[in-house]
Each structure stands twice: as C-alpha cells, then as structure tokens.
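Below you'll find the structure, written out as structure tokens, and then a few comments.
Every protein chain but one is kept in place in this view of the complex.
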Amino acid sequence: MNLVKVAVVGASGYSGQELIRILMRHPGVDLVCVTSRQFAGQSIAEVYPRFQHHRFAQVKFSASDAAAVVASGAEVAFLALPHGLAHEYAKPLLEGGLRVIDLSADFRIKDPAVFQEFYGEAHPAPELLSQSVYGLPEVYREQIRTSHLIASPGCYPTSILLPLIPLLKTRLINPATIAVSSMSGVSGAGRKAEIAYLFCECNESVRAYGVPKHRHLSEIEQELSLAAGTPVVISFTPHLIPVNRGIVSTIYADLAPGVGAAEITAALEGAYKDEPFVRLQGVAGSADIKNVAHTNFIDIAWRHDARTGRVVLLSAEDNLVKGASGQAVQSFNLLCGWPETEGL
Amino acid sequence: MNLVKVAVVGASGYSGQELIRILMRHPGVDLVCVTSRQFAGQSIAEVYPRFQHHRFAQVKFSASDAAAVVASGAEVAFLALPHGLAHEYAKPLLEGGLRVIDLSADFRIKDPAVFQEFYGEAHPAPELLSQSVYGLPEVYREQIRTSHLIASPGCYPTSILLPLIPLLKTRLINPATIAVSSMSGVSGAGRKAEIAYLFCECNESVRAYGVPKHRHLSEIEQELSLAAGTPVVISFTPHLIPVNRGIVSTIYADLAPGVGAAEITAALEGAYKDEPFVRLQGVAGSADIKNVAHTNFIDIAWRHDARTGRVVLLSAEDNLVKGASGQAVQSFNLLCGWPETEGL
Amino acid sequence: MNLVKVAVVGASGYSGQELIRILMRHPGVDLVCVTSRQFAGQSIAEVYPRFQHHRFAQVKFSASDAAAVVASGAEVAFLALPHGLAHEYAKPLLEGGLRVIDLSADFRIKDPAVFQEFYGEAHPAPELLSQSVYGLPEVYREQIRTSHLIASPGCYPTSILLPLIPLLKTRLINPATIAVSSMSGVSGAGRKAEIAYLFCECNESVRAYGVPKHRHLSEIEQELSLAAGTPVVISFTPHLIPVNRGIVSTIYADLAPGVGAAEITAALEGAYKDEPFVRLQGVAGSADIKNVAHTNFIDIAWRHDARTGRVVLLSAEDNLVKGASGQAVQSFNLLCGWPETEGL
Partner (left out) sequence: MNLVKVAVVGASGYSGQELIRILMRHPGVDLVCVTSRQFAGQSIAEVYPRFQHHRFAQVKFSASDAAAVVASGAEVAFLALPHGLAHEYAKPLLEGGLRVIDLSADFRIKDPAVFQEFYGEAHPAPELLSQSVYGLPEVYREQIRTSHLIASPGCYPTSILLPLIPLLKTRLINPATIAVSSMSGVSGAGRKAEIAYLFCECNESVRAYGVPKHRHLSEIEQELSLAAGTPVVISFTPHLIPVNRGIVSTIYADLAPGVGAAEITAALEGAYKDEPFVRLQGVAGSADIKNVAHTNFIDIAWRHDARTGRVVLLSAEDNLVKGASGQAVQSFNLLCGWPETEGL
C-alpha cells in the first residue's frame, strides 16, 4: 500500500483526537501535518498522553495556515475545526490540489438560504456548496470516490438518516409523521471549558436540549427530503446522557397502509445487507451504545407497533467514530481507492 | 400530630428502601411492622447501613403474613411487593380494617381484560379493582382522601400522565398522535441479581427495551383515555440510562388546529399552578433529572414546534420518589388528613 | 425556636449550593443575605432550578460587600469564598458584631509560616489566626460554642483526622508511619469551567493529583501533631474518582508494640460512641460513599493487619456535607445553643 500524505487541521477536540487515533493505526497513512493553535509546538504525545508509544506520537502540532498545509506536501486534509472556520482552509487547500474531508457542518447544506436559517449567518463560501458531496458512504459512495470536497455528516444525522432513508425511498412510511428522540454522550458537546459540561453537571443528569430546532435538523431534513422525493419536516429532540460516547436514536413514523414488519425488514436488508458498517438487528434485536462504542458500526433494530400503526426504529453508533471520524476515514478510503474498511 | 401506625410489606427493593427513608423522617409515622422474607430477623440498620443512627433503624424485618401485619396494630399498610403478590395481602388487610397503599401495578387497571392482555394472566382479585383509586393526587385527590385501597401509579405513567392530561382534557392535542420516549435510571429495574443490570452492562450503555408494548402502557392509556373522553393508544419507548435514579420523558403530539404555545401554557398553568409538587418550567425551561433527584417534584417544560405543528413536552421526576414512594406518601398524607407535603 | 438571621457570602460553588440546601430546611434560620458577584440580581430559584418551590428560593443574590452584609442585620455569616478572599469579609463582619463560619482554608492554619509554606503567600490577616477555632465539633466542641470565628475543616482533613486522632491520643500507633490514600468525588474540585473537570475527562478515569504535597496536608499535620503531642508528618495522596460527591480515605499506620484490634476498637468507641455523626462500623464493616452521600455522617471501619503489624482505617463521608457545609452547620448549631443535629 502506497502511503498517502495526510494533514489534520484543528485536532484539539474529541473528534480530532479520535481521528488521530484511527490514523495512527491506518496502514496507508503518512501523517505529515497536524495543526492546532492551542497546542502549537507540542507533540501529539505531550498533548495526549494516551498516544505515547504510538506511531506519529512525536509529530508536533503547528499553527499552520492553509499555505503551510499545502507546503507540507499533504495530499488529503481532514478539517476538524469549530463551526464556521472550514472555508478559510477548504478553498486554498482545494486550489493547492488537496482533497478535503471536512468534519464540520460548513459544507453539508446545499441551499445557502437553509444554511442562513439554521446557522444565523450567510454562508461564507456558497460557491463551494455545489462542489461538496455529503459524505455518507452508504448513500453517496460513488460520488465520494471522485469528490474533492467531502462534507462528512454529523453524528445525529448519521444515526437518523441511515434507518429512515430506505423506508422513505420505498414509500413505506408517511414522511409527515416522523418524530425522533436522540440520546448522546457528552463528547458530542465538544472539549470546551463550560460549566454545563462539567462532570458534576452531567453525571446523574439526563436532559433534553436544543429543542425544537437543533442545527442538525437542516442536514437531516435535506437528506430525508431527497430520499422521499418531497419536502420532509421532522421533530427532533436531542438529550445529553452521562456516557462519554455514543448516540442512540429512537424514531417513530406512521406506516403506509398495509405495511408491516416484513416490508420494513425487506427494505432495510435490501439497502444494507452488504454494507460493512451497518449491522441489522431485526425485529427482536436491540441497539445499545455499548455494542458499537469504539467501532465504526451502526446497529439498527426495528419494531412494528401494530397498535398505533407505526414503525419504531432504534439505532446506535459511536458519535466520535461512525458519527464523525470513522465515517470520515471511510470516505478517505474511498478517495484513495482502498477497501472501505481499511484501518477501521 | 398524632402518630399513625404504619406497616411496610416487602421492603427489600429500591422503592421499599426509599419508602423507609421517607417514613423515617415523617413526623406522623410510627413504624410498627416491616416485612421481608429475605431479611427476616435483621434490623433495618443491619440490612441498610445507610440507615444507621436514624429513627426506626432498630426495627426488625419480619416474615409476617397478612394476619401478623393486622395483629401488629398497623392502621395503614404500604405494599412494596413484586408484581402479582399484592392481592394476597390487600384483601385480608382491608378486611382487618387497614387502609392499603399498593406500590405495585396490581390494582391500577380497572378492566380485568386489559390486565390480562398486558400481564398475561387473569387478575387474581378482580373484585378489588372497583374499590381501588388510582393514586395520582393531582388528578384523584378527593377520591384518595376517603379510599381504603390506593393503587399508587408507576414511574413512567406519572411522568407521562401529568404533562398530557391537561392537554387532553382541554382538547388541545390530537390523541391519536402521541409518541413518547422515556429514559429511566437503573433503579427502575429493581434490586434483582441479573446480568443485565450489572454495573458493566449498564455503565457506558444506553438502550431501549420493552418495545413496543411495555406493561405500563395499560395504565397510561387507561388514564389518558379517561382524560380525553375517547380511547387513546400511544407509542411508548422506555430506555435504560446509566444513572441511579430519575426519569425523563419526551412527548410528541400534534396540536389541534390553531393551538400554539399560549394555549399549552394556559392549560398546564390552569391545572398545576397551585400544585405543591409540580414545577412548571415554561417554554424556555428544561427538565433535568438532577433538579428533581431525591425530591417529590416533577418538572415539566414544553415547546411549540411550529414547523411540524406539534407540542414537545419534557418532564423529569425521581422514579423512586414522585414515581413511587414519595407519591405513595403523598396519598398517605391525604388519607391521614395531613398537609400533602408532610415529610416530603 | 427563635430564628437567627443568616448571611451566606459567596454561594456560587458546590459547597455554597449544599449550604443553601441545608439552610432552607433548617427550622432556626432566617436567610437575610446571599452574595455572589456572578449571580447578583438573580434569585436562588433562577440560578438553581432545583431549589424552586423551597423556602428562601426567592431570595436574590447580591454583590454585597462586607458593610452591606453587616447592614442586612445578619447575626451569623457563612463564608463560602474561594481561597484567599475570606479575610476581606471576616474582619469587618467580626467588627460588625457578627459571628463568622468560614468554609475556606484561610483561618485553619495557626502558624503563619506553615500557611506561607503551603499556600505560597504571606497570610493576609495573621492576627485573626489566633482568634479562630478549628471547627471540628468532635474535637473542639466547647471552643466552638463561644467562638466568633470558626475555621470549618476541609473535606480531606475531616476524613483523615477523625479516624486518626483517637489512636494518636492513646499512643496506639507510630505517628511517623502514617500513609493515606484518599478518593474524592469531582465536586471537591469546585464548580470551575476547566477542561480537567469536564465529564469526558473524569468519567471512566481515576487519577492521583497534588502529589506529594497537597495544601490540605498543612491542616491535617497541624491537628495530628496536636493529638500526638509531637510533630507528625504524613504521606497523603488524593485521587479524583468519577462520582459526584463523597470521599473515602484509606489510612495505614504501624501499631505500637502489643496493640491489636481490641485496643483500636476501644479507642474509637471511647472517642465516638456518643457522637451523633460518627458511625463506627467495626472490624468487619465497610466505609462506602453510598451510605453517607447526602448526609452529615462519617462512617469509620478498621482492620488489624496482623501480617504487617499495621492498622488499616477506612472512612467515608460526603465531601460537601460532613466535609464542608454540614459540618459548618453543625458548628452553627453549637454557636446558637441548639441541638447539634438540628436541620442535618
């Protein structure tokens, strides 16, 4: 396997940390550049003692701007920056010939008006939106292979889109009736020094937040609408749960007339039975964070609730892996022409 | 305050333990009898070191049958037995002149056919079902005062009924569209030596269970139907969350035409603004387990989701207190003619 | 019971919050003043939703200086300020005729040189050190009753001093051989927005910190030396453990020749058998945070390790109650001439 030169821009958060962990074990990666303003000058091992004695542990964080990243020789750049900063790097990196995989929400929304509605500001580089591919390999595999700008999906969206898209495409459910409750580990809030995310504020606590219009709704509804062939608006309530990592989503939707468990099963198996990272748990299985933590799998179970005429979809993933960095590496493997599971 | 003689039958689980804790500090209680086959012969302090140095800590568990409980002189008996055993005590205790507060599900269902459907067996004492009052003080306060058999509600039902009943009574929501996700602490599963509830199976884990037909649905739908004046069937998914105690319920329902936040607020304030244990958190507030843990409060917040035409109701309670033992003591206070908040 | 007018200065941390919770239920307290620069203008209920519907919940935080606290009419002031600020209030409050209970370390060290050694700066008000009483009621009960300035002990010191003092006073152990490992819940680190105390940094983590010269050593060794009648220097390693509250201390010391379990038991029972908040668990008992959480108890168990000739002392307390606010209220009760257990 020829090594591909990789840069990671903005690697100080939990997703960035998980991305580094995966790249350290990836046989096709040569990590040539890791940037972080906060940690510039320190090695990965110094900032994250857990990475001592690993490959690349001595690579030093730099405060590199886009030009320096291009100069590093990197062929692919992962952007793990806070919201709103990715375009500053994406544009010059693309011009410099790199392929870019962005883990933020900055290039996920195709319609600048929707971006403005949900993010409260005009998109800073709308011309890039049409170039980007929504990096959900189970849906956009072929486009990802050839794309130069991949907008890797968010954690909540992944856990909601994968169960729903096959049912919408096959018209098994009424798209006007979707309601979702998601439960996320605290790493989803990022590595920020805020009182709300202190141990004593989160432990022995469960709470909804961002109700009723969480930003992730914009990309969820964009992709559900594409699958349904009609505009879809849903209810979505995220909850903060005292686990480090993982998301469980529980999804309700009214079934189309005459649809039962067999049709749901057929649709999901049709879509995913050969997917390496989607594990179908069936009508008796469960979706539990502990079964997917530290992996790139998403587990999906389902029930036909005959009493109400609804389907209940249950999904579980690791928000930092399939919900962020693992999924980005899945796209990276596609870009490089490698087996999609390489290093995962 | 004259002391009332109290018996607790079956006090070895988490609800029983919480009940003892509350009764120890209640100024109107004389604890004359505590039964437990498992712990017979040991004092409360020996079984639960946390209760050392408290009032009643030297009371010994006995293996008393109903006759012995009657002979103890108890005037009120709390039954904290596993499902299906309460009738063995309730009948003779009622005949012996005691008033009975049952924490199990045994007397909550009015229709024996519904009991059979959800619990898989014929009700062992159907003649008692018509005598019992569903012990939700915010709804059945006057009936509780004079009842001799109180079926104290379950933890999930309390968290779902209190937010929904005022909206159903005022016809603000479409009763056919209700969908609930609830998240419960592990004490809700009881103090049973089962692999599924070991620390390592629950910590860093989140999972749905009992989908789609949890037993608690029977009492939830019974009470919602009474409030709506029409049969109500709902979707309900409970989740096990790694906290010791507490339940959060997130509830969706379609609003009736023209209904918005103001009407929801008015209905909830109309129902609860003078209730001592219901704290309304409004359209901007939250419902977090950590704010209600170890108390008898239920916190309720709500949102008008104008995009979907739904209301989102958020509730939080301590499953062992407002969801079990505290609520039972609330009924006990009503029985005794005391302030409803006494000892809580 | 005549109400005593009480002020709480600096009530924004976890200890301050716990203090408010205790004072809300204390039948002898009239809370006339609560200060916090951060929360000035907001009511207690607004800052801490958990306190809604409680007595004093509508009291507003003020940014009061010492003069304003005096003007509030308060008779007793609790100081729950960060390290180094207490003297700014203590002096004028004492001059204003108030009695002061300080929860910080500022007045615990009798020797200004020791203060400087451990806290890295000259004591700002050394003249107050001689007036203050170390507020450990089990040791200084009589002095506390008449004191005007009480330096309430720290959480680690309480958990270490109470087991050791009786054994040092009776010369049962060799004071040169004491080694302590303590494990503390995260609330002990305070309510500070720091990365180190985020949920994801503390959950699934256990780590020692502050080794080998934690600041609390200064007061621990001061009090052990007084008990032993000779200077005592110990080893002490605190650990951060993923629980909200509670401290367990495990203490080793070599036994004096001929000393065994019987002598240890006799010394501890002699010291504590009538103490309301010390629960002796004996040579077979345990000391578990879950038995003391949310209470003012300290549990102490012990073992004679005949193989090494050592005693192993095990203690457990709630760091926010017996280790901070509950203990301060114990002193408050003594000041007021009330039963020591009032409101606890």
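Letters are used for the chains, namely A, B and C, taken in the order the chains are written, and counting of residues starts over at 1 for each.
By our rule, a residue touches a chain if its C-beta (ideal position, glycine included) is under 8 Å from a C-beta of that chain, and two chains touch if they have at least 3 such contacts.
Just so we're clear, the structure is a prediction, and the values are computed from it rather than from any experiment.
For the chain left off this view, which of C:Ile44, C:Ile173 or C:Val248 is in contact with it?
Result: among the candidates, C:Val248 touches the missing chain.
Kindly state which of the options B:Ala63, B:Leu198 or B:Ala266 is in contact with the chain not pictured.
The one listed residue touching the chain not shown is B:Leu198.
Using the definition of touch stated at the top, determine which of C:Leu81, C:Met183, C:Ala227 or C:Leu280 touches the missing chain.
Hidden-chain contact among the options goes to C:Met183.
In terms of residues, what is the contact footprint of the unshown chain on chain B?
Chain B touches the missing chain through residues 14, 185-187, 191-195, 197-204, 242-244.
Which parts of chain C face the unshown chain closely enough to count as touching?
Residues touching the hidden chain, for chain C, are 177, 179, 181, 183, 201, 203-209, 211-213, 233-235, 237, 239, 241-246, 248, 250, 252, 286-290, 293, 303-305, 307-308, 310, 312, 314, 316.
Touching the absent chain: which residues on chain A qualify?
Chain A touches the chain not shown through residues 49-50, 52-53, 204, 276, 279, 281, 285-286, 288, 290-292, 294-295, 297, 299.
The criterion applied here is as follows: only the chains that are shown with their structure count from here on.
Rounded to the nearest 5 degrees, what is the angle of the rotation relating the C-alpha atoms of chain A to those of chain C?
Superposing chain A on chain C takes a rotation of 180 degrees, nearest 5.
Between chain A and chain C, what distance separates the C-alpha centroids? Give it in angstrom.
Between these chains, centre-to-centre, one finds 46 Å.
List the centre-to-centre spacing of chain B and chain C in whole Å, with centres computed as mean CA coordinates.
37
For chain A, which residues are shared contacts with two or more other chains?
201, 203-204, 242-244
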